[in-house]
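Shown here: the complex without one of its protein chains, the others still in place.
Labels run A and B following the written order; every chain starts at residue 1.
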Amino acid sequence: MVENRPMTTFISHSVLIIGVALIVFPIWIMLVASSHDALRLTEVPLPLLPGDQFWENIKLLFSSKTFGAPIHLSLLNSLVMAMMISLGKISISVISAFAIVYFKFRFRMFFFWMIFVTLMLPVEVRILPTYEVVASLGMLDSYLGLSVPLIASATATFMFRQTFLTIPDELMEASRIDGASPMRFFFDVVIPMSRTNIAALFVILFIYGWNQYLWPLLITTDPDMYTVVMSIKQMLESGESEPMWHMIMLTALFAMLPPVLVVIFMQKIFVKGLTDSEK
Amino acid sequence: MSTINMQQLKKSYEDTQVIHGINIDIIDGEFIVLVGPSGCGKSTLLRMVAGLESISDGEVRIDDVVVNKLEPKDRGIAMVFQNYALYPHMTVYENMAYGLKLMKMPKAEIAQRVQEVAELLQIEQFLQRRPSNLSGGQRQRVAMGRAIVRKPKVFLFDEPLSNLDAKLRVQMRMQIKTLQRNLGVTTLYVTHDQVEAMTMADRLVVLKDGIAAQIGTPMEIYDDPHDQFVAGFIGSPAMNFIDCTITDAQIDIGGQKMPRPAEVTQRGAVVLGIRPEHFANEADKTDLQGQVEMIEKIGASVFLYVKCDNVAELIVIQREGHSQVQIGESVSIDPNPNKLYFFDKNTQQRLY
Partner (left out) sequence: MQKRVHYNSSYLPYLLVAPQIIITLVFFIWPAMQALYQSFLLEDAFGLSSEFVWFDNFVELYDNPRYLDSFVRTAFFSFAVAGLSMGVALFFAALADRVVKGAQGYRTLLIIPYAVAPVLAGTLWLFLFNPTLGIMTYFLDMVGINWNHKLDSSQAMGLVILAAAWKQISYNFLFFVAAMHSIPKSLIEAAAIDGAGPAHRFRTIIFPLISPTTFFLLVVNIIYAFFDTFGIIHAVTAGGPGNSTEILVYKVFNDGFVGLDLGGSAAQSVILMFIVIGLTVVQFKYIERKVEY
């Protein structure tokens, strides 16, 4: 802050508070709706303040099977998929980036470009043939089918490559003199020195994995394999009557809670990792 | 403890050769400094001994064992890098212990060794700190500690002092030298700083364009440089080089005359080399005259930059500190006739 103008500061804060309130408003309404009973949510105008049915609704949600898959199962599915995608992406990217940065080998640039190409093929544009490949490998309705086709990531590989390039060459040489093999160097020096990047990437990829929608929608037909994010849509479409908004909003709350908590608690590292990736 | 022999050592990258057949024999416990301008191949040579660069041709022997194909860890060497290359995520202790741990040495023995070396270098109080919490000088000592703790046959130093400030550099220069003498470990030391080279070396190797221009003790090289490059590189301020013509009677410097030393039999155009410190103080013999263009006072002495007619370069002359010479004044130039160096104009080889 260059000059001291209490009035402009006050206005800045007021505008920010109003703005943030508007941004958070849909989430507030979700919380409110999930704490009222079904009847109240059919009366116009809808409530703006929380009701007292929150715990009742939770009990109902977790005991009932009328909303597609049992919620605890779909939450588990989401967790497994998100972890497999984020950890899988990190592992295969970190080792391939290590190979590309620290080794000279035939076809190195060829492999590099091959990985680069994946950046240009988001799942949405190759959806049909990818579905066919997964189907022919018998991976429909499985955790592998949910995660593996999304695991290759040029972004993560590039990010690690960038990080490794900033590690001084002399560290590798010092470790060679100390008698460390390439893999020892990888585990003892490269990985510990990339901890922050790995954590930041984990946040980004966990959210990416958890929030997958189109892909699980296509490859799961068994309700026991549904993820929580896609079950929302199922609930919206269930039956001809008005959707059960209080249950939908409560499910939405559970569906967004894990990624939101991850991003809030790892905020610092996430922001750093995200804005660094621009480089 | 150990000897190093380099025989016809060559290094090429694709089609450019950077080291052109170097022969050096280093005896046990010797402190050898590789010195030269940047790009002369001194670091490459060191890294070839370390095993960090492959050897294109020739051989390196440590203790009469050819090490060309050995991994760095199997050569019995330890290296100190210019930027220290300390592992930033490990404590000082872990940094020093890492190599020993990889040798599968028992924990107790590692602890004992690290402790000994830490005491020797007075870094015990930093053992649990990370390198980022240390000053430049402390990091430098940790890097040395990591090298010493391995009890190597050979120390390799790659410009270890160039990241330190001037005062610390002088201190560390002494410490490294003393330490090396006490430990008696054969040492190869790379620097571009000729003062560092002169003060530390038992013997110097002056490198130029991948060739060892001259090998010898510091004073041998100072007194008896083989060519114009070595003469100009060693000594500070650098030797003056003056184009002149030798005739039967005298030496002609831009029209001014100087007597010809009897032993100089060469005739024609040559390069005359005179060190700034080899002029008579306050001379009044007036064979050569010049005008003072600039004066540099460094306390103990004064350097005069003197312009002579028809001589392109300013001649640098050292006078004692309280000399009252003023800019613009005309001074006589009186080189010590026994300290004249003559170089061939084309080959730059020393003639006399």
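As a convention for this text, a contact is a pair of C-beta atoms (placed from the backbone, for glycine too) under 8 Å apart; a residue touches a chain by one contact, two chains touch by 3 or more.
Quick caveat, the model's predicted, so the values are computed rather than measured.
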Candidate in contact with the missing chain, chosen from A:L146, A:L205, A:M225 or A:V262: A:V262
Among A:L146, A:M172, A:M225 or A:I269, the residue in touch with the chain that has been omitted: A:M172
Candidates A:L61, A:V229 or A:M247 - the one touching the absent chain: A:V229
Residue numbers in chain A that touch the chain omitted from display: 1-3, 5, 8-9, 12-13, 15-16, 19-20, 23-27, 29-30, 33, 41-42, 44-46, 48, 91-93, 95-96, 98-105, 108, 111, 114-115, 117-122, 124-130, 132-134, 148-149, 151-152, 157, 165, 169, 172-173, 182-183, 207, 210-211, 213-214, 218, 229-230, 232-233, 236, 242, 245, 248-249, 252, 255-256, 259-260, 262-264, 267, 271, 274-275, 278-279
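Definition applied: only the chains that are shown with their structure count from here on.
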Chain A residues within the chain B interface of the complex: 168, 170-171, 173-180, 184, 188-189, 192-193, 195
Chain B to chain A touching residues, read off their complex: 50-52, 71-73, 77-79, 81-89, 98-99, 102-103, 146
